[in-house]
Structures are given as structure tokens and as C-alpha cells.
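Notes to accompany the following structure.
The complex appears here without one of its protein chains, the remainder shown in place.
Coming up: chain A.
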Amino acid sequence: MHFTINGQRYEADVDIRTSLLDLAREHLGLTGSKKGCDHGQCGACTMLVNGRRINACLTLAVMHQDDEIVTIEGLGSVENLHPMQDAFVRHDGYQCGYCTPGQICSAVGMLDEVAKGWPSHVTGDLTDVSLDDAEISERMSGNICRCAAYPNIVDAIREVAAKEEVSA
């Protein structure tokens, strides 16, 4: 099988049952994405596939051979942090850090959704999308943090959204 992850081509000979998450972690050495539950319940495995955030544990690698996949390793590097990574560091948006790669990938995908005008469960008028704290919390509910770093995660995301002028 062949894959494009973080702009790099990979060839891998893996069992057909391999999830996209296990492909990255166990076969390609991309261990940034985490496995919390392996059942779509925690968001630790969140990756961006063709720009959309998904749970990499609930999809087969074989189904993504023609896709552009981005993991936390592809968003930024230690020397050159992605703005969302930088904001998480400055706002202390984590404690143990296990959920963090998933939170950051999810937040990046989420801001794109807001920019496209996608409403959420807490949006009043579905045609008028703006991003307040209630919106951030709802839109990030697919990422569980056992350490409950939620207030600082929301602070970090709010700051990036404001800088990028995502929505109003």
C-alpha cells in the first residue's frame, strides 16, 4: 500500500485490518497521534484527511491510499510550531499531554469548519455562525481530556481564532 502523510510518500506492506492510526503509529513511526479508546470515543487519534478532521482509529488505512493525510508531526516542528501548537504551549492547554495532538489537529480542522460557515449544535440561527466559548466547547466535544485542561484549551483556540479572524 502507498500513502501520502505530511506531504511525504510512504510504502507499507501491512495487514488489511490495519487502522489508519495503527499504520501511522506502529508501521511508520509517526507516534504523535495517540490511541485513547480505539473506538471513536475520545478523539486522541484525530488526524486531518483531505483537510477534514476524523478519528483515525475508526478507519482502515487501505481506504486512504489516495488521500492527503496530516498528523500532528505535519502541522509544525519544535523549531517551527504551528500557531495552534504555540497557543497550546503558551496557554498551558494540557497537563499530561496525551490528548494534546488530537486536540490540536481537531482544533485546526474545527476552525476550517467555522470558516466554511458550518453551524453547530449550539448555534442559534444556523445561517449566522460565530465562535464564542460555548461554540468552541461544543465543536471540540469529540476530544476528551482526562486531565480536564478544557479552560486553557478553549483559551488557546479562542486566541488563534481571533488572530486568524475566523468568523466573527
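Definition applied: a contact is a pair of C-beta atoms (placed from the backbone, for glycine too) under 8 Å apart; a residue touches a chain by one contact, two chains touch by 3 or more; residues count from 1.
Throughout what follows, contacts and distances are computed from a predicted model.
Per UniProt, the protein behind the absent chain is "Xanthine dehydrogenase family protein subunit M"; the candidates were "Alpha-D-ribose 1-methylphosphonate 5-phosphate C-P lyase", "Xanthine dehydrogenase family protein subunit M", "Glyoxalase" or "FtsX-like permease family protein". In the full complex, the hidden chain is touched by chain A at residues 16-17, 19, 38-40, 43, 46, 52-55, 58-60, 62-63, 106, 109-110, 113, 116-121, 123, 126-127, 137-143.
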